[in-house]
Every structure is written in structure tokens, then in C-alpha cells.
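All protein chains but one are shown in place.
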Amino acid sequence: MIRSIFGLILVLVLGAIMVAVVPDIEYSEEIHGVGLHYTSQGMQETGSANLVTAVIVAYRGLDTLGEVVVLFCASTSVVLILSLYPLSLKVSRPSFIVAQTSRLLPAPILLLGLYLIAHSHLSPGGGFPGGAVIASAFLLVMLGGTGVPGSSRNLAAVESLAGLSFGLLGFWGVMKLGQFLNNLVLGTGTPGSLVSAGLIPLISLVIGIKVASELSSVFAAFRYKGGH
Amino acid sequence: MSALGIIGHVLLGAGGFILFVSGLGILRMPDVYNRMHAGTKATTLGSILFMLGIGCLEPVWLPKLILIIILVILTNPIAAHALARAVHSGPKDEKPDNLERDDLQEERAEGEDLDE
Partner (left out) sequence: MSDALFPVVAITMGIMMLAAGIVALYVRRLLSAIIIVAFVSLSASVLFLLMDATDVAVTEAAVGAVVSTMIFLWGRGKIGGDR
């Protein structure tokens, strides 16, 4: 009782702070510093119609590489810990309806994920959400119990290949233009068309594959004994 | 306002009302199965009416909205089905014991649908 009253007071106090603060936030039209550079020249420099992806993949590509490495460490440690303590999860067999649906639905979900990855430089999306959507399609397959999306060994191989190609794409920039992960090793093309924006679509694809295989291997480690 | 706009607003209102009733049902219904009945069937109809209403107001969005409707029709009842089965095979103290008829129990008793 005292705990819930404390919680209520906390909600009221924080809510009052929000009521006081949020209307005063000013969305100024002026953009300063590096943001001005991104918004004024980003489209010409990278050829990407989606400036968020341009910043994430082209201008801050090294940070994204670090993020991918962090994700790799996290998923590897989860799989490692779960394989050390293989507690079996009690799973009941899905009914006919669920099994059939889990065969039908992953296809459009996969399509959405591939769309998010392929159009990362044109529309909202990118490698991370696209990979997560693809992983959730695999999750549906696992939940339906109609098939196994591949052994953990294959998933690890796909993941390593994707990480390796991220690094190789980076070194391509070193060899051609003397700068790691330079976006301009490929032409920028016309902003807004599917084949444009230099290296961005390729890096998005690599990130998408990596995230999808990492999350799938985490799911597989939870769902199946020993990961497959 | 055009006729299509009026239809759209009526559909939005109906969808909102049905969603409200479904929320009320989740709060007021006595046990799990009744609450699920309110929370899934009514939500499906409410969402569909809402999408159709938006489609009448903005006819350009109609193809995407129809896709969403198909997805809702596919997923919502099946999620409810899986949820009901999960409740049925779950802990004893969380499901109602006053069922008049329980076909799934009989089927399980016959051993056709045993858990792995």
C-alpha cells in the first residue's frame, strides 16, 4: 500500500515536471554546427535521400561498426551462457492453426524486412530495424515449430561473413581513396533512385544480415537445446 | 463535407466505440476466456472499422490500409487462439473451473494432442 502510494506520488511529480517542461520546448528552425552541414550538403555528398541513414552509415560509419561489434559481443555472450546452462524450455506442440499460420506469415514479414534494408537510403528503415524484422520472421517460424531456420553453426558463419564484409568494405575505401569506410568508392548516383548513395545500400545490407543472424542465433539458443 | 467524408467519420466513430467497449469488457468481464472474448474479437472489428474510416477520409492510403486489414484479420484471431490454448494448458489457478463443456480437455485426455 505504501509502495503504491509512493509510486503514485512519483508519477504525479514526474508528470508535473513534464507538464511544466514539454510545452516550453522550442523547435527552432535554425540548425547549427555540424547539423547544418548535414542538412545542407548531406544529399549532394552522399547521394542518400534519407539523411538519417546518411549520418548513421556514411558520416558516422565507424561508430556503426563499433555498434555492430558491441551487438556481436552481446549476442555471443548470450549464446555462450545459454549453452553453458542448457535448461530445457517446456514447449508444447502448436496447434494446427498456429502451425499453418506460422508457415504463411513469415513471407510478408521477410519481404518487409528486406524492403526496409534495400530502401534504407530512400525511406525510413535501415540495417538494424530490417534485421530485427527478419529475425522476427524467423522467430515466427521457430514458434510455429514447422521448421528450423538453420543450425547455429550456419548462423554463426553467416554472421561472421557479414562482419568480415563490413570490414572489407571499409578497407576498400582505404585502398581506393585512402580513408576507412569512405562512402564515395561507388558513385553517388541520383539521390532518390534505388541504385544510388555510394556504399550506403551495401553497408545496410551487411548490417541487416548481421543483425538478423545474431538475433536469430539468440532466439535459437533460447528455443532449442544446444542452439539447434 | 462530402458523402465519403461523412461515411468515414461515422466509421471512425463506430470503430472507436467498439474499441472502447472492448476495453470496458477487459476490465469488467469475470474470467480469462470472457476477457479474451472482449479483448480480441471486438478489437479486430474495431481496428477494421477504424482503418476503413481512415480509408474513406484519405482514399490515397486505401491500398496500404487494406494490407493492414488483411494482416489484422490474419494475426489477431490466431494470436487469440494461441493465447486461449496457452491459458488452457497453463496453471490451474488461473483458469475458470466452471466450464460447461471443454472439448480441448477431452481431446487431450484421449491423447491425440499430447504436449511434447
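Letters are used for the chains, namely A and B, taken in the order the chains are written, and counting of residues starts over at 1 for each.
Simple rule for what comes next: a residue touches a chain if its C-beta (ideal position, glycine included) is under 8 Å from a C-beta of that chain, and two chains touch if they have at least 3 such contacts.
Keep in mind the model is a prediction, meaning the values are calculated, not measured.
Student: When the whole complex is taken into account, which chains on show are touched by the absent chain?
Tutor: Looking at the complete complex, the unshown chain comes into contact with A.
Student: In the complete assembly, which of A:Gly61, A:Gly125, A:Gly163 or A:Pro191 touches the absent chain?
Tutor: In the full complex, the listed residue that touches the missing chain is A:Gly125.
Student: One chain isn't shown here. Among A:Ser48, A:Ser102, A:Ser136 or A:Asn182, which residue touches it?
Tutor: Checking each option in A:Ser48, A:Ser102, A:Ser136 or A:Asn182, the one touching the absent chain turns out to be A:Ser136.
Student: Touching residues of chain A against the unshown chain: what are they?
Tutor: These residues of chain A touch the chain that is not shown: 3-4, 7, 10-11, 14-15, 18-19, 22-23, 50, 52-53, 82, 87, 89-90, 116, 124-126, 128-129, 132-133, 135-136, 139, 215, 218-219, 222-223.
Operating definition for what follows: only the chains that are shown with their structure count from here on.
Student: Any idea how many Å lie between the Cα centroids of chain A and chain B?
Tutor: The separation of the two C-alpha centroids amounts to 30 Å.
Student: In the complex formed with chain A, which residues of chain B make contact?
Tutor: 71, 74-75, 78, 81-82, 85, 89, 113-116
Student: Within their complex, state which residues of chain A touch chain B.
Tutor: Interface residues on chain A, with respect to chain B: 90-95, 97-98, 101, 104-105, 108.
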